[in-house]
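With one protein chain held back, the other chains of the complex are shown just where they sit.
After this line comes subunit A, so read on.
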Amino acid sequence: MKFNICAAKPEDCKDIARMIMELAVYEKMPDQVKISYKELEKDGFGPNPFYQCLVAEVPEEHKSKDGHTKVGYALFFYTYSTWKGRTVYMEDLYVMPEYRGKGMGKALMATVAKVAKEQHCVRLQFSVLDWNKPSLDFYLSKGAEDLTAKEGWHFLRFHGIALDNLAQEAP
């Protein structure tokens, strides 16, 4: 099946928001999605965007059961390693279930990696849920390392009241 991978435009944000929710449902946490397409528009397309996004699109004749032609996306941003320098973090990678197995996920991820290399980034990082075996296996087979398993890295987070309390103590 033919498809295109291209940089997202502001008008894609409704589709991206739809697919973000589909991914959250897959990850069993749909109640955690708090932002809408409006935040995506504001935060991704100003002079200092917080993220970059790629969209996978199919021709009209291959549109989904619900009439969508935007069938996958990858959302990423630039980060920094104080040991290695410029890096990219891939926040989301998603292809609608009826379009899987056609190389779109791989193409999206490869394009993120290509953009990363063009910007002289030396690492591509992301996270995977430990029960998500098909995704874990896919990434490991492409040469990714599981730093949590291998080196013991844990993600920690402050949010809500704990974040407010911490901020109030700033000098």
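Here is the rule we go by: a residue touches a chain if its C-beta (ideal position, glycine included) is under 8 Å from a C-beta of that chain, and two chains touch if they have at least 3 such contacts; residues count from 1.
Here, contacts and distances are computed from a predicted model.
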Of "tRNA (adenine(58)-N(1))-methyltransferase catalytic subunit TRMT61A", "Protein YIPF", "Replication protein A, subunit RPA32" or "Diamine acetyltransferase 2-like", the UniProt protein name belonging to the chain not shown is "Diamine acetyltransferase 2-like"
Kindly state which of the options A:A56, A:V71, A:V95 or A:A116 is in contact with the chain not pictured.
A:A116
For the chain that got dropped from the picture, name the residues of subunit A it touches.
20, 23-24, 29, 32-35, 39, 43, 48, 50-51, 75, 77-86, 89, 91-92, 103, 106-107, 109-110, 113-114, 116-117, 122-131, 136, 139, 142-149, 151-171
